[in-house]
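Note sheet for the following structure.
A protein chain is absent from this complex, but the other protein chains hold their places.
Chain lettering (A and B) follows the sequence in which the chains are written, and residue indices restart at 1 in each chain.
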Amino acid sequence: MADDKKTIIVFSGDLDRAMAALIIARGAAAMGNEVTLFFTFWGLNLLRKPAPASVKKPLLDALFGWMMPRGAGRAKLSKLHMGGLGTAMMQHVMKTKHVPSLPEMLQEAKEFGVKFIACTMSMDVMGIKAEELIDGLEYAGVATYLGHADDANLNLFI
Amino acid sequence: MADDKKTIIVFSGDLDRAMAALIIARGAAAMGNEVTLFFTFWGLNLLRKPAPASVKKPLLDALFGWMMPRGAGRAKLSKLHMGGLGTAMMQHVMKTKHVPSLPEMLQEAKEFGVKFIACTMSMDVMGIKAEELIDGLEYAGVATYLGHADDANLNLFI
Partner (left out) sequence: MADDKKTIIVFSGDLDRAMAALIIARGAAAMGNEVTLFFTFWGLNLLRKPAPASVKKPLLDALFGWMMPRGAGRAKLSKLHMGGLGTAMMQHVMKTKHVPSLPEMLQEAKEFGVKFIACTMSMDVMGIKAEELIDGLEYAGVATYLGHADDANLNLFI
């Protein structure tokens, strides 16, 4: 039923915005909804493996890859990052308050059955290869996103 | 009826984004819609009282509180802030053009019956207490948001 589906485009790779996306996704999945996260642009960085993958790339692709954070564990706050201090403070506060970390939230969302789709067009533009991304993803483009969105009763862009 | 409900997640505390959220909320409410604004993360700062509240807090919570703007009157532009100059220019321009200020828009939205919900999980993470926030709010989490969103025909994340 339409009422049971939600989609979120995870465009941002910022810690705070990614947390918002995952808290909604996890909450909706826990309430029995079918949730699809569509990771695109900076959001793809959340899906990168922490260790560098040994893939051959053109120079500019390699440069972009080198400048962008590898994985959810390295996501930064969009505000008050302050050279890392603010982000570290936030992560510390989350820990003391027993809020799961971003990598833990990603893992939990998966266990709740949230579907993760990596946007293939963004991967192409940003020079990110499937080998660099975590397991358990689907790969698709805008037509697939629109198909999911048409069936959903909540569609957010974060 | 479903057609009469709208929700907006006010994630951003930036002047420009908050204005967009409030202009849509006020417009929808004026047209007879039931509108819910769900304030989360930086958006919570829009609801803070301008004067510091005398609440005891752990050090990191106090630090975050001290670094974030207290109230809609101190929200900054996301672009062209320029150390305050751009934001002041924008506020001046809005005044000369008889556009209500952000605090006035908040007040008007309330008078139009827009429902304001403060996200309790974000309050916990950011160390913001109910005593620091303006009156007339409801307090709830993601499940409440999802309940409202399921009944709405317009759901935005700003």
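One rule holds for everything that comes next: a residue touches a chain if its C-beta (ideal position, glycine included) is under 8 Å from a C-beta of that chain, and two chains touch if they have at least 3 such contacts.
As the structure is a computational prediction, the values presented were derived from the model and not from experiment.
Across the entire complex, the residue among A:31, A:68 or A:88 in touch with the chain not shown is A:68.
One of B:67, B:89, B:130 or B:143 touches the chain omitted from the figure, and that residue is B:89.
By the touch rule set out above, subunit B reaches the unshown chain at residues 3, 16-17, 19-20, 23-24, 27-28, 31, 33, 79-80, 86, 89-90, 92-94, 97, 99, 153-158.
Listed for subunit A, the residues touching the missing chain in the whole complex are 9, 11, 40-42, 60-61, 63-64, 67-68, 121, 124-125, 127, 141-143, 145-146, 149-150, 155-157.
Just so we're on the same page, only the chains that are shown with their structure count from here on.
The rotation relating subunit A to subunit B, fitted on Cα atoms, comes to 120°, given as a multiple of 5. Chain centres here are Cα averages; for subunit A and subunit B they lie 25 Å apart.
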